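Note that this complex is displayed minus one protein chain, with the remaining chains in position.
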Amino acid sequence: MGDQIVQWVAGLLRQAYAMLGLSPIAGILDRIVCAVAMFGFVSVFVMFLVWMERKVSAHMQSRIGPNRVGPFGLLQTLADAVKLTTKEDVHPVKRDKIPYFIAPILAFVATFMGMVVVPFDNKVVVADLNIGVLYIIAITSFTVIAILSAGWSSNNKYSLLGGFRSAAQIVSYEVPLVLSIVPIIMITGKLNFSSIVQYQQQAGYWFVVPQFVAFFTFIASATAEANRAPFDIPEAESELTGGFHTEYSGVKFAMFFLGEYVAVVVSSAVAATIFLGGWLPLPFFGFLHLPGFIWFMAKVLFIIYLIMAFRWTFPRLRVDQLMDFGWKVLIPITILNILITGFVVLLLGKGA
Amino acid sequence: MTNEELKSKIESDFKDKILSVVLSGQKEVLVTVKPEAYIALCRDLKTKPDYDFQHLSCLTAVDYPKENKITVVCHLWSYKKCHQLTVKLDVDRANPKAPTVEPIWKAANWFEREVFDLYGVVFEGHPDLRRIMMPEDYAKFPLRKDFTDDGFIIKPN
Amino acid sequence: MTLTLFYILAGVIVASALLVVTVRNLFHCALALAMTMFGISGIYLYLGWEFLAAVQVLIYVGAVTVLIIFGIMLTRRVMDDTARVMNNQVLISFVAAAAVMFVLFMVVGNSSFQSNNHPPEAAVSAPVNETQNPEPSAPYVDEVALLAGGLLKPQNGFAFAFEFVSVLLLSALVGAVVVARKDPS
Partner (left out) sequence: MTDLLLSQIKPGGESPFGTDEYVVNMGPQHPATHGVLRLVVKLDGETVKETMPVLGYLHRSIEKICENRTYPQCITYTDRVDYVSAMSVNLAFALATERLMGLEAPPRAQWLRMIFVELQRLASHLLWMGAFAGDIGALTPFLYGLRERERILDLFEMTCGQRLTYNYIRIGGVMIDILPEFIPKCKAFLDYFEPRIVEYEELLTYNPIFLERTKGVGVISAEVGINSGVCGPSLRGSGVSCDVRKQQPYLFYDQVKFTECLQNDGDCWARYRVRMDELRESISIVRQCLERLEPGPIETKLPPILKAPPASEIYSRIESSRGEMGIYLVGDGTAKPYKAKYRCASFSNTFVLDQLTRGWKVADIMAVLGSLDMIVPEVDR
């Protein structure tokens, strides 16, 4: 059903190109349209997520949450966005201008680029790269540079400490993050998201069943990658006031803020795709005949809800405990998981 | 030990170290100590098991400009024996100097800094005698009775 | 069209590489280095080696540059931009650089390049995505398998070197742990 919609939209686009006389560069235009559509969708989705986070936290804290702007306070984030964008851009005089300027943009763009390869439905994907998994890991590693630049160029001690913490954290947690995907790649022999989902469709089970260990390690490391509580030590407001974005305000702060949420979306989308079967319907609910992207979004929202629930339940880990958890718990577990999976794959003769 | 017993015991034990020991109208034991025996008395009060004043509850000072003295007041408490004692040390108001009890009770560190800050009593041997409440470049001692901060204080009728 | 893309990429690479050696602020140097590495991955992408491009970004931008920035931030004072670009070893380093460049040119000149579009013994498979690539796409190449085969197949003779390098890396890792570990006493 999803691809039918895509076909229909593509047909409309063809007609539009023909009308405007742009048919010769249709290929490039398609890409641009896809990118803009993805950007718009993710932006709106992130705004919704900010609202959702506030509602979830309110629910957990027995409050009501935003309920003034729009129905159920749905437009609250919009109001916040307007406030942030019209705010005066206060910045330190002795900042390092170029990195200070680049950092929020980089943090924002790098995470956004990750969404490009995630399939929303069968054949509904902006760029179905053969190396999609690798691409996401590579492109999200840009955020480290962004955060380090932000921390360094702000000329603020809290920011610098936050930048260090963040760099150490992201570099450490990237290892278990990648290692927890590796078993899936070993089983499927593919680095392409669509192929991984198709494999799950053919196999008749989702990878969360045989690979639940990998699923949990992935969620944990993805939370850490996105600097979310309980791993939010880089911005730990009770210690470092705001960490690397202490000195940022207005639009630049909004970019970091959005970047963090997009990172959550990307991690959840990846988890939903490779562990929860992407656009595949829930078992025993296939009769509903809902479009694939509804299933996909439901799974993404479920994982995002998990991550939000973590944030409002747990205290923050200390920096050395965080490193201990990453290096002494997550990495050995993931490596062991890879080893076991390798044996099983060898025995059963699965894989590429 | 009741306060009366405590008073008579101190009277007999530390005859050479104290100037006077009285039972106040509120039944508190007030000891005025000889300046040279201040540290020795405090150490004895803390270490001797009969007294066991482990806890320096409070250390402050009172300014008596008419008698030209500042009295450093220590309030001691024993957690085990549950009795209270007030030790007083008179220092010269023009040149206020007192030995520090910081080595005996670490808690005295900040209390003495506060007294130094607000009364100007110099505690000799204190490891870190700086102003604690007022700015470091402040010249006056606000809790002295003759303190005026020209134009800043509006006296209530 | 595609050639223009190459020239843009090459321009970015050369410009940022020049920045790396000329800018006085070490942190800016590191950022320029990241830019260079990213440009190089663009070249890989341009040549059709998606895997290599991703790995280039992952390792050189995501890891090596971050390590360098980390080192800079740990060793130098914040916002201190008085790094000297020249010192008395400039001549020696110029000679060394020239020698390296000469060797590289020799190697490059003797190599016969093949782009991904004409793979030598490609593991060609059917394209996965038909609707998303409106223009006739190049035959889908499982380049990861290709790369793995090239590295690990015994007849290519790289298997031993590959294993050797991984052992080397492991020993480096162990060494780093030993150095970084504090004395238990």
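Observations
When the chains are written out, they are named A, B and C in that same order, and each has its own residue count from 1.
The definition used in the following text is that contacts are C-beta pairs under 8 Å (C-beta built on N, C-alpha and C of every residue); 3 or more make two chains touch, one makes a residue touch a chain.
Predicted, not measured: the structure shown is a model, and the values here were computed from it.
Residue A:T241 is the one among A:S43, A:S195 or A:T241 that touches the chain not shown.
When the omitted chain is restored, the residue from A:A220, A:L317 or A:L330 that touches it is A:L317.
In the full complex, the hidden chain is touched by chain A at residues 57, 60-63, 157-158, 161, 165, 229-230, 232-233, 236-241, 312-321. Within the entire complex, the positions of chain B that touch the omitted partner chain are 24-26, 28, 30, 54-58, 60, 62-63, 73, 75, 77, 79, 82, 84, 86, 105-107, 109-111, 118, 131-135, 142-143, 147, 155-156.
Just so it is clear, only the chains that are shown with their structure count from here on.
Centroid to centroid, with C-alpha atoms defining each point, chain A and chain B lie 63 Å apart. Rounded to a whole number, the gap between the C-alpha centres of chain A and chain C is 26 angstrom.
Residue positions of chain C with contacts to 2 or more other chains are absent.
Of all residues in chain C, only 25, 27-28, 31, 34, 50-51, 54-55, 57-58, 61-63, 65-66, 69-70, 73, 78-79, 128-132, 134-135, 140, 142-145 touch chain A in the complex they form. Per the touch definition, chain A reaches chain C in the complex via residues 3, 6-7, 10, 26-27, 30, 94, 96, 98-99, 102, 123, 125, 127-131, 134-135, 137-139, 141-142, 144-145, 148-149, 152-153, 155, 160, 163-164, 167, 171, 174, 191-192, 194-195, 352.
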